[in-house]
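Omission of a single protein chain aside, the complex is shown with its protein chains in their original locations.
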Amino acid sequence: MFMRVDKLQAELPAPKKADPNAAAALQELLGGKYGEMSTLNNYMFQSFNFRSKSKLRPFYDLVASITAEELGHVELVSNGVVMLANGPDKPENEKGGADISDAPWADMQDIRLAQSFLANAGGATPVNSGGVSWNTDFVTTTGNVVVDLLHNFHLECGARLHKLRVYETMKTDTGREVCGYLLVRGSVHAHSYALALKQITGVAIEKMLPTPNINLSKIPECQKYLDEGSHRRLYTWSETDYKSIAGLWNSSEGALPGDPPGELEVVDGMPEGGKIHDLTGVASAFTPDYAPEEMFEIATKLYKASR
Amino acid sequence: MFMRVDKLQAELPAPKKADPNAAAALQELLGGKYGEMSTLNNYMFQSFNFRSKSKLRPFYDLVASITAEELGHVELVSNGVVMLANGPDKPENEKGGADISDAPWADMQDIRLAQSFLANAGGATPVNSGGVSWNTDFVTTTGNVVVDLLHNFHLECGARLHKLRVYETMKTDTGREVCGYLLVRGSVHAHSYALALKQITGVAIEKMLPTPNINLSKIPECQKYLDEGSHRRLYTWSETDYKSIAGLWNSSEGALPGDPPGELEVVDGMPEGGKIHDLTGVASAFTPDYAPEEMFEIATKLYKASR
Amino acid sequence: MFMRVDKLQAELPAPKKADPNAAAALQELLGGKYGEMSTLNNYMFQSFNFRSKSKLRPFYDLVASITAEELGHVELVSNGVVMLANGPDKPENEKGGADISDAPWADMQDIRLAQSFLANAGGATPVNSGGVSWNTDFVTTTGNVVVDLLHNFHLECGARLHKLRVYETMKTDTGREVCGYLLVRGSVHAHSYALALKQITGVAIEKMLPTPNINLSKIPECQKYLDEGSHRRLYTWSETDYKSIAGLWNSSEGALPGDPPGELEVVDGMPEGGKIHDLTGVASAFTPDYAPEEMFEIATKLYKASR
Amino acid sequence: MFMRVDKLQAELPAPKKADPNAAAALQELLGGKYGEMSTLNNYMFQSFNFRSKSKLRPFYDLVASITAEELGHVELVSNGVVMLANGPDKPENEKGGADISDAPWADMQDIRLAQSFLANAGGATPVNSGGVSWNTDFVTTTGNVVVDLLHNFHLECGARLHKLRVYETMKTDTGREVCGYLLVRGSVHAHSYALALKQITGVAIEKMLPTPNINLSKIPECQKYLDEGSHRRLYTWSETDYKSIAGLWNSSEGALPGDPPGELEVVDGMPEGGKIHDLTGVASAFTPDYAPEEMFEIATKLYKASR
Amino acid sequence: MFMRVDKLQAELPAPKKADPNAAAALQELLGGKYGEMSTLNNYMFQSFNFRSKSKLRPFYDLVASITAEELGHVELVSNGVVMLANGPDKPENEKGGADISDAPWADMQDIRLAQSFLANAGGATPVNSGGVSWNTDFVTTTGNVVVDLLHNFHLECGARLHKLRVYETMKTDTGREVCGYLLVRGSVHAHSYALALKQITGVAIEKMLPTPNINLSKIPECQKYLDEGSHRRLYTWSETDYKSIAGLWNSSEGALPGDPPGELEVVDGMPEGGKIHDLTGVASAFTPDYAPEEMFEIATKLYKASR
Partner (left out) sequence: MFMRVDKLQAELPAPKKADPNAAAALQELLGGKYGEMSTLNNYMFQSFNFRSKSKLRPFYDLVASITAEELGHVELVSNGVVMLANGPDKPENEKGGADISDAPWADMQDIRLAQSFLANAGGATPVNSGGVSWNTDFVTTTGNVVVDLLHNFHLECGARLHKLRVYETMKTDTGREVCGYLLVRGSVHAHSYALALKQITGVAIEKMLPTPNINLSKIPECQKYLDEGSHRRLYTWSETDYKSIAGLWNSSEGALPGDPPGELEVVDGMPEGGKIHDLTGVASAFTPDYAPEEMFEIATKLYKASR
């Protein structure tokens, strides 16, 4: 089972302008082959299909708990997408009754993913940066632990490369923060799968990291996360379970060379997280509707009744 | 953010025999247009893209919290699939070194979804009952609250029809239990979206339920859930958040006609849940590997070290 | 614009038993690369996109009018599919309230396209014989008249081959009749595109027919259509338009060698057609619903009111 | 069976300039999830698969006759696409033998859907605004009348939202006219499905309209259609059949609030319609060919022979 | 550039009976995610896109030359598919004029991939064992050498697992021989990518082999290839180029533990190969046509003229 907390894993700076093409680039990290929908669903289905769970507890727990973190990554990138596509919130847009007769959204014909406006009003969807759907071809769940872990290690390395390239296209703080955070956490996952593989096969595959061979110190947006030691920390993402990942991730191993040194550590539960951006609606885009005032009123009444 | 608990929403009876075609039928409820991957991702992306969250709190909270339950539905169906595909656990299969030279899996050429064995050793994947991938075409997230809620209501009604038909093909307890549980919970979701629509539009659309017009009382596997009142209960799936759904789902409304009567109620958190089946590996299928003994030993050591 | 007539192009014999795998084979002629959805949409979009219509009237009229016939082919194959999937009508099935608790549809797990039952209750959909969707990759509309006509000629030849092979798998009258009718009409279309190409290029490409090189006389189900001269007849499928196809298809040309001889002729309008099979519902499959009696009553009242 | 008439449902103003990105936006209304290919094929396949037709005549007739109108919608949007992509007709372009050696179409590398030029010379195809194919995932045909009608009602509401957003991006008359016409007719379809659902379920779901909650009076291009009462009129799209839709759509019901008032009425047959734009070819784009003069001559001769 | 030789890499024993479901299983090794179309196209596109070729010659040469071998693997599996689907050659089938009116191919409705008969007469196509297309999602070509090589290493390990599982379903010599040969050669490729990675990263990743951890000695069909040392041999697949792979694959390294020991060696050119099976046509399936006699005669004349 899964629980939900109304927070983001990292707080995102508000966008300074609408930048739909930046949002489209970020979609590669959401619905692309090496995006978060892929990491999520690989680990999620592997955890469902895991054999000999009780005998392989630390390996099962690793895949199962990272699944929960990936859900939050999907959430983070999605928030980045919708924020970039919509730009700074303007409360006046939320007021109903706009004049729509003069092509107020003409610019949307020339953005790269016009459908993201036409169908989703800039909302995130499980597609890549070209608007092509995420799908099962991106999921490997063989039931063979070595093949699955090796796949996951390769997936995280490929994901790192994609995050780096998306980052290199981003001029906005919102998008850069998404990349910076994901680069640090993705590095942890690559590292953890490497250690798991090493335990089984004896191959010190973590020495292949970082791949691509650039240190996170080169990326300003990673620094605060490195400073707080995020790169040395695995969460259980559970109040009660998955603690045996400490068999794989513990003080016997240290941070990757090039990152701030220190011992690896497991933290029960989740990080503190940040606030979810409160996206205002845009009546002329029919979000939440063209004349939402009555809806707001109803909601207020219902909300009060619920307290 | 999302947390995980190492339990299933409902405990599934162990399969009595391997039944790959039953597993394949169940895949329709996992990766089909009206399957759980669709309900999950519709609500998940709608919750990410929700506009005017603070002004529409009860509506946002509804979509956001049901997302978490749908994750557990995906998990439940997936467990059903892998259990049915593999059949009863036989610890002797976990022993390495089987003779694979005499076509031990010849039968797998004739099952409907041969790929589910060849690629996944019977594991669940996000495909429908014909092996075709789940994809973004199944996701509607327009940012318009009425359109999205209406879509969701229609989706739950369609999902109910599919669950009923899959149920009618199932001779095994494992598969029937999955359907019975999902029928009850899906009914709650359809009901809750109807009530949300009614608040905004004034249309008593919940009177369209049940659709198809068969009462859950006709389905033996639903009874224990009805008896405990599951059909009148929404969970927040959170320790701290989403409580305002009580503005929409509360004692001012009652159970659907045909179901055991009573007031609607919100429960903070999640249900107790049941045990996840501990699927044993099958060495000749290379799960967790062909000669897993050393892997088991390593895992045991790591597990102990983690305590 | 298009008009509709509540008839089939050919009357289909009622099925003698449910034969879902025969229905699945027939789907190849509906949603496969060389199926009727392909012929329909190729000609339909070519007619929309046709350049210099007024200067190329007979060529435009040919593509535009055959489009209307292809709609009826899609309809014919679809009727064949749903009839074969459901088998002989049993009025008692239409009665509501069946017991669904004992896996009444267990057999549906083993049919080739289980989804056709689970999602469509045996209804036709735009997929091929393997359940994979028809899509735009099957549509060629270049705006170049020679390329488009050559494509169409090749398409009809390929379609003929597929119809022959599907025919060879059919043991039921319903399916064989669909194939027999389509073979005759497809032959007309191949012939007409060949004559159009010959007019423009001077190449007597109709001499390549029949391809594959088997005469229709070998197929019993084609005989009655040959006897009535269907193979020498193009319809305008319009009360008022498309008459200039007579510039391409007329008495200056005769039937293909191997077919009953005679001059080619254009007939204004459409053939007489046959009755659409009145498929009864099956309450246990929730068609039209689980307890449809009240629905029938309402419909009867509304029907009377409409007279 | 289907007949064809060589007219459009609404006459479109000639484009003033080529605007390929506007054409691409319009594609969302053709091949997108909520586009006309979807409405067409949902209703078409539902009508083929309809159970208990004779007992449910008014409901069957509704779905069957709207199918024919949707064919004309597909035609209308397609004409809009090809007109916008090609711009004003220039007879001089039809003259063969242009110099193609100096990259005359270099601009086509930068339009959003370059393939629409490369493969289709600006012609319409069944793809969405991002060039992704329409497919069977957009078709729901369950055989359950309530689920199918509810799906259709939701589909028309979603379609309305998409039409509104596409409209808001359109600066050209050609594109705006397409949207204006479709908004009025789509409103009729949503209304009619609502009334059908109300008859069966007793739920006054038409009170949810309009969704999104903007009146058509806000859209100048809708006015002439409202003035002539198009919003209160259903056509049978048949000379002989589907008349029983008058059981559902008749003087007992009136126009939607916000639209010009009046009683609902059924009109036998079809509207008068408008002229199809005669798109001139462009030799340098090889439409109808690079040196079409001889082809024109041949066609003229054949046309004369056909009179 | 590529040259072709009219031979197979390994000679396949003639099938003893038609076994379409075995052919379908083999398709997983052709068009599945971990099949030969994937290995081929990954290496082919990586070789086209390779950066700094001259500075990284041995790495480029490795990827480029293995591409050529993979072409032969695609050819080998395809031959296996078409042989298994068609069964033993019967020269009498090649004779034209068969009676097709009595459903001679009725059995084809019940094979798993009916389309493989209907569209391809049992021919191989780039689809997986479920009939779903191979596509670009299976191709990783990042331009980053470490990521690409790591991907390739994982791909070969995954491919080995799939070959093993397909092998375990095969009762026919033809299919087993395909698997046996590919297992040996795939092992060489995994080994060579591992050695390439080791050179760059210093990680002895070849120690992870074999994955899955079963020795080839367990598979009778591999023995003759092991005996002749195939597992220690890389070919350049070129008369003139790609020799620098000897920098990576040479006597400084030995066979994998568990395989017959010996030094690694590079062989210029290609192996001797075996005869391509001469598949006879089947007139009733329209291969090469329904009445092929005249075609044979023409071909014989043309053949003689060419000598």
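Should a chain be cited, it is by its letter among A, B, C, D and E, assigned in written order, with residues numbered from 1 in that chain.
One rule holds in what follows: a contact is a pair of C-beta atoms (placed from the backbone, for glycine too) under 8 Å apart; a residue touches a chain by one contact, two chains touch by 3 or more.
No experiment lies behind these values; they were computed from the predicted model shown.
By the touch rule given at the top, the unshown chain touches A, C, D, E in the complete complex. When you scan A:L8, A:A24, A:M44 or A:A255 for touch with the missing chain, the hit is A:A24.
For the chain missing from the display, the contacting residue among E:A25, E:A64, E:L84 or E:L264 is E:A64, taking the whole complex into account.
Screening E:A98, E:V145 or E:L264 against the full complex identifies E:V145 as the residue touching the chain left out.
Contact with the chain not shown here comes from a single listed residue; of A:P212, A:P260 or A:G273, that residue is A:P212.
Check C:E92, C:D107 or C:D137 against the missing chain and you find that the one touching it is C:D137. Residues 1-9, 31, 41, 44-45, 48-59, 64-65, 67-68, 71-72, 74-75, 78-79, 82, 94, 119-127, 133-137, 139, 141-146, 199-200, 237-248, 250, 269-270, 273, 276, 278-282, 285-289, 292, 295-296, 298-307 are the ones on subunit E that touch the missing chain.
Interface with the hidden chain, as seen from subunit D, comprises residues 99-101, 103-110, 112-115, 117-119, 121, 130-133, 284-286, 289-291. Annotation for subunit C: contacts to the undisplayed chain at residues 33, 135, 137-138, 140, 142, 144, 146-147, 150-151, 153-154, 157-158, 161, 197, 201-205, 207-208, 211-213.
Note that only the chains that are shown with their structure count from here on.
Interface residue usage between subunit B and subunit D, two copies of one sequence, is largely shared: over half of the residue numbers at the contact are used by both copies.
Centroid analysis (C-alpha atoms only) places C farthest from subunit A. Overall, the chain located most centrally, as judged by its C-alpha mean against the mean of all protein C-alpha atoms, is B. Note: centroid distance subunit A to subunit C, computed from Cα atoms, is 48 Å. Of all residues in subunit D, those that touch two or more other chains are 33, 135, 137, 142, 144, 146, 161, 212-213. Chain pairs that touch one another, listed by label: A-B, A-D, A-E, B-C, B-D, B-E, C-D, C-E.
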